[in-house]
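Sharing a structure here in structure tokens format.
Omission of a single protein chain aside, the complex is shown with its protein chains in their original locations.
Order of writing sets the chain letters: A, B and C. Residues in each chain are counted from 1.
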Amino acid sequence: MDKIPVAVLGATGAVGQRFAQLLAGHPWFEIVALAASDRSAGRPYGDACNWVIPGDPADDLLDLAVSPLEPTLPAKLIFSALPSSVAREIEPAFAAAGYVVCSNASAFRYEDDVPLLIPEINADHMAMIERQRANRGWPGLIVTSPNCTTTGIALPLKPLDDAFGLERVFVTSMQAISGAGYPGVASLDILGNVIPYIDGEEEKVELETQLLLGHIRDNERSPGDFVVSAHTNRVPVLDGHTVCMSLGFRNPPSVEEAIAVLEDFRGQHIVREMPSAPERPLIVRREPDRPQPRRDRDAEGGMAISIGRVRPCTLLDLRMVTVSHNTLRGAASGAILNAELLVASGYVD
Amino acid sequence: MDKIPVAVLGATGAVGQRFAQLLAGHPWFEIVALAASDRSAGRPYGDACNWVIPGDPADDLLDLAVSPLEPTLPAKLIFSALPSSVAREIEPAFAAAGYVVCSNASAFRYEDDVPLLIPEINADHMAMIERQRANRGWPGLIVTSPNCTTTGIALPLKPLDDAFGLERVFVTSMQAISGAGYPGVASLDILGNVIPYIDGEEEKVELETQLLLGHIRDNERSPGDFVVSAHTNRVPVLDGHTVCMSLGFRNPPSVEEAIAVLEDFRGQHIVREMPSAPERPLIVRREPDRPQPRRDRDAEGGMAISIGRVRPCTLLDLRMVTVSHNTLRGAASGAILNAELLVASGYVD
Amino acid sequence: MDKIPVAVLGATGAVGQRFAQLLAGHPWFEIVALAASDRSAGRPYGDACNWVIPGDPADDLLDLAVSPLEPTLPAKLIFSALPSSVAREIEPAFAAAGYVVCSNASAFRYEDDVPLLIPEINADHMAMIERQRANRGWPGLIVTSPNCTTTGIALPLKPLDDAFGLERVFVTSMQAISGAGYPGVASLDILGNVIPYIDGEEEKVELETQLLLGHIRDNERSPGDFVVSAHTNRVPVLDGHTVCMSLGFRNPPSVEEAIAVLEDFRGQHIVREMPSAPERPLIVRREPDRPQPRRDRDAEGGMAISIGRVRPCTLLDLRMVTVSHNTLRGAASGAILNAELLVASGYVD
Partner (left out) sequence: MDKIPVAVLGATGAVGQRFAQLLAGHPWFEIVALAASDRSAGRPYGDACNWVIPGDPADDLLDLAVSPLEPTLPAKLIFSALPSSVAREIEPAFAAAGYVVCSNASAFRYEDDVPLLIPEINADHMAMIERQRANRGWPGLIVTSPNCTTTGIALPLKPLDDAFGLERVFVTSMQAISGAGYPGVASLDILGNVIPYIDGEEEKVELETQLLLGHIRDNERSPGDFVVSAHTNRVPVLDGHTVCMSLGFRNPPSVEEAIAVLEDFRGQHIVREMPSAPERPLIVRREPDRPQPRRDRDAEGGMAISIGRVRPCTLLDLRMVTVSHNTLRGAASGAILNAELLVASGYVD
């Protein structure tokens, strides 16, 4: 088939650079525009960008003139890596102009008629798009991907919730510096240190986990029926968020039952046709000291969540540790996966 | 008064070096012997030691010949920085020979007749020494100090337990590399990484917290009536253990009530005469992003626990974060504080 | 004697915070004003500052209202921690108004009539002040302290130059992140990385070393008669600059002769009366693997340069390694030492 023309909004920032890098070799998509703020618009992408992510940019993007953030791009599908304050203005303009917008920003994540998607666990939340169109009258649409920390929490919790009925979730995160973008965290703050605070992060993790595991009826989403308590921390790790969890269930499983459910999980059926979907979204490790962010973040190309130390909890039922790649699965690759889901589901023509 | 002659067992290791450094300027104690394994015995301390802790060793210790680990040292008070397997043999030999042993090892921490002490919170546990003498017939005695992580947990929990009745404790630690001794953690394992596992640590934290907050009746200790669930992690921090906590109480306090109790805490009365005791054992910080290990570990000379982010918990009652200096309050200085308590209580004559 | 009233310009930045911290307990000086840009002026210092350096600010400064950067401060002596572009305008205004300005900025470092001072090695360069007054007609004056990296190079080179006639100097620096101020280096750039470039740094090191070791005749300075080649790098170290050097001399010394000269060095006589001067400005270490920035930066309160690995060079005559504390000796403490020199020399009345 012909490749679908796509554009990236906020293409010069750290997440935008990841989009540009990942989409450069994508089997379904072809970058036709890289858009950014007025400061960059008109300049060659290679000049406008201070390239900060690992690897070099694709050669053929270096000379592409950066487009302004206006809904006149020759693309069908839009990836938004805009800051949320900007996304709040720009993304609706694109949806209103008929574009399909896959956003990594938090601006519309908590709206009743905007799906917050992880394809393996809640592809059925796409039904909310009907409400969105009814409410807003857009010929296009917006779907969102979750906060980078939430992704590594909600994905493994979904099969456990389905099987055993999740009631209570304690999470403590140890998050990589790349989650704060560039320049982000000052080295004087984090070298040899822990910062036990990330602005707004705990609220996002608690709310988004409930939304992601919510249930759809009549195109309406009701949140998951469990409570989450989050402690979020920044640690001197480059990429890869680590989360310690304690979990309580309505029907508590044994350790081996929980591991079996996690290992068997493949996600909703539609994802198997999508090129960026990992073969195994959840990988359970048996070593006593895994997963570790530096050693496990790249599992399945950074798309799998690694899980380890599944063991009983003295207070709730189970404890475990997860590691996810925050700038791949938790950001750019996650949004690309959402776009693949929309294509596979017929939302992009 | 004349200074009390003291000796250090295991003086060449990292904790032993801290003892040597801290005791060199102590107002009550005077080092008369530095003892270590046969490999070092007889050599000048300066040669036998590969000095790994910050600061240089005291000049007048460099030429002191290292003594063997035999209970014939010209000291009254013994500080033990021995590995637990060695401590199990050597410490009883010293107690049997009449020495007062303040141990940093875990060998005897969990015995029914050996006090596990933090002077500010459970000086009354010294009553267990009567049982110890009755059971073992030693003219000397052994008291122990807790695991470095437990110290920063139990100390702030004590006044909260007294005031509000602790029921449930979730803790997730982010521990400094110095907690593993030298050479300890390989740099290839921890640089830019998190290791979500420390052998035996979670069990120690869960049990020791209950013991430290236990109650004494008839010289017998009953453990604290609450449950602890611990996740312990190693992070690339030099010194200073950070702990995220969620707490449930019988009589849940408001945030401000909890802060008031923490800030008012000064510890059991006897500690005010002890030279190493901090003026304020607990320091509550109001900044949103404190405490941090690199910036707060040295509060009150590394003897105070810094507490911050006291806030409600969505699942239990309160959340907070603590930072403690693991090699000072959590190791050598903690054991010295125990020795001061024993002196002030008349156990050393 | 009564303390001399002093003020800090640029008091809210990282170097300004160091000045405030160090001067708070100074035996000769008393802070009467903390000045900063209009954004901060009028606010309490505690509010205007995002405190980023180790240790807490002195309590009695927290409520001091920040002054504007105008030459109407009730002080005699001014410490400038201004950015160089601002210093170029503001410092002359203060000198013209009669203040004695000790600047840490580079704005006037390279002027023919402004002394660039390290008291131990070139107190006689104060003679340039006569030229400055003749040229500029200021009732006050400006003296400057060198770049943080140069300090750790020039200080040990001075006695070697005096004794053996320096001809050629190769230096490669490995510089701490604190040298770049706050927020300074992004953690995404430096964590687990080396940045082999610091803008303008190599030129500063090469020129300033020649100026600092220059000779004074008739109040005029001629630069040192040797050539310097510098490679400067940023490494993931918090504080403490490390420099590898290869040195060529007119009269090449043996290793032991060089060590003897370094160890005997005490600096020009006048420094012995100055309270911030270290007893030994140069400390030679004999261990094979010292000096190291984390272990040696605090020698003599961060005022001594630690030197090690003195050994022959296969190309020139000697190789060695130095470590200096870049934010103490190399910045705030260095400027305070200059102020003490001016006081001891009668320039402050």
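In this text, contacts are C-beta pairs under 8 Å (C-beta built on N, C-alpha and C of every residue); 3 or more make two chains touch, one makes a residue touch a chain.
In this text, all values refer to a predicted model and were calculated from it rather than measured experimentally.
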Could you tell which one of C:Val114, C:Leu141, C:Ala186 or C:Val237 touches the chain left off the display?
C:Val237
Kindly state which of the options C:Glu30, C:Glu111, C:Glu206 or C:Glu257 is in contact with the chain not pictured.
C:Glu206
In the full complex, which of B:Ala24, B:Val52, B:Ala96 or B:Val227 touches the chain missing from this view?
B:Val52
Could you tell which one of C:Ser84, C:Thr172 or C:Asn219 touches the chain left off the display?
C:Thr172
Can you list, in ascending order, the chain B residues touching the missing chain?
14, 52, 177-178, 182-192, 236, 238
Residue positions on chain C contacting the omitted chain are 168-170, 172, 174, 192-197, 199, 206, 227-229, 231, 233, 235-238, 242, 244, 246, 288-295, 308-309, 313-316, 319, 321
What is the set of chain A residues that contact the non-displayed chain in the whole complex?
54-55, 191-192, 238, 294-295, 298
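Everything below uses one rule, namely that only the chains that are shown with their structure count from here on.
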Centroid of chain A to centroid of chain C, CA atoms only: how many Å?
48
Whole-Å distance, chain A centre to chain B centre, using C-alpha means?
42
Where in chain C do residues touch two or more other chains at once?
191-192, 238
